[in-house]
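Quick one: the structure is below, and I'll ask about it shortly.
Here the complex is missing one protein chain, while the rest keep their positions.
After this line comes subunit A, so read on.
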């Protein structure tokens, strides 16, 4: 047994004020095994990993329990003794390699230093050779160039490869990876997971992976534990947990994940397109203290599914609307956006790049148009162009017959209530110093939608109700809200103005799966109730396919593919679309088909070159 954790309790603070974040959990990781710990934010999974490494924050401590690594007890060791284990016995891969690599040293410098720590007697030349060898092992072909680069000059995927090389070059018995692919694009995510599988196979290490993504679990794990509020609600073999989850919470989490095909399966079954409706019996969902509103209404979202016959008889209005060929609401023609960076006073030469390159598309009334692309593909820039937040370099945007891109100042402002924006990070798109209610009321009064503040309050109460938040939220400040609640406020604020179009810029990518499901269900509900059109920006093809009627694919600022959602698998899809499709990690629900360890992603193929310094 490589790692044996028994009855681990971790507390923040002491005495009566102590808060238990890990509450008596036990699990073990066998040699050569991949063990996944799954949970939502605040469940205590990262704290669990940190306690294994002895890297708990100052205010936290292991209150009781034991952590045994290859037979040695780690709890109670001094910082100095623990350091002996770190690196040599345990390697760590963090979520954000840019934060964990030292920004002021070259990659080679950092690699050689780590090699020097493990093998102090190795001569300098051999250290260099070893560094090159390890970069090769993590699939970096031009090692000399990478060794001479600073972390910020490498892409996210490259950095994570370097991080994996650093963590595994001492061939530790245990490799801990805390959300190693959460910050990466789908295609790179799959490559990195393949790499991790390959590394532990060649070094014989065990892998302890922390994730919130059941796709990742399904792809790499041998065994799984599901964590909630500091406790393990379920653990077992991957096939068993994924195919037949014993705990209601596990089931809830798995059902909350949108997958390719879910939508059409529901349609065929005559069920409304909502997440969590596949298993009408699961509506157990006890409220979590973190986000009870989200959890609660997710149960509500599932409710229509219970009377199956009723749902089958009446096709929801929105579904009918999507079938009707609506007239175009937004027409974008040959939109280009060029950004200029550098220039006088920046110490860099002036240069420009095209963020959006000659994109033409139309969004029809009543439809959900999905725009997908990797990070840096220009999708957020395009959303801002379509929403009149950025001026175009060239091209036109027409909104309901009005030339949006030609309007300025007052004319543009008069049109603004009709298309509204919902941002990725709700909390930062809300003014931290203004109460939530006032942020909803202000635009109403501004556009004369409410004759007085009092009338505005009444309307605000209405839209809060629409997004299923209690009226008491009115007086709250943004920092008092959870991520899901914040996103609801963002949606409520936009809806208060009765827009025709909502531009949703990755509205759920910062949220937990269950919260994401609740928000997606809410958006689908609202579209039917209010006859809205959406421009939905995302990087997760499964989410996009579930929500959108038509899908556009952006790559490097160019629109490379546009198709109806049901044509996703049709021949003639662009290579980019096929690559996105190939990077999907489905949840294996059947007990068969343990995914065989192909080494396809071992060498980097689609990664861009480092930014020229």
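Assume a residue touches a chain if its C-beta (ideal position, glycine included) is under 8 Å from a C-beta of that chain, and two chains touch if they have at least 3 such contacts; residues count from 1.
Methods note: contacts and distances are computed from a predicted model.
Enquirer: As a check of understanding, state which of "Formate dehydrogenase subunit gamma", "Response regulator", "ABC transporter permease" or "NADH-quinone oxidoreductase subunit M" is the UniProt name of the chain not shown.
Expert: Spelling it out: the chain absent from the display is recorded in UniProt as "ABC transporter permease".
Enquirer: From the list A:430, A:466, A:535 or A:576, which touches the chain that is not on show?
Expert: If we include the chain that is not displayed, A:430 is the one touching it.
Enquirer: Please identify which residue in A:197, A:493 or A:573 touches the non-displayed chain.
Expert: Missing-chain contact among the listed residues: A:493.
Enquirer: Pick from A:142, A:480, A:531 or A:564: which residue touches the chain that isn't shown?
Expert: The missing chain is touched by A:480.
Enquirer: For subunit A, which residues touch the unseen chain?
Expert: 12-15, 17, 19, 58-59, 384, 387-389, 413, 416-417, 420-421, 423, 425, 428-435, 442-443, 446-447, 475-477, 479-480, 490, 493-494, 497
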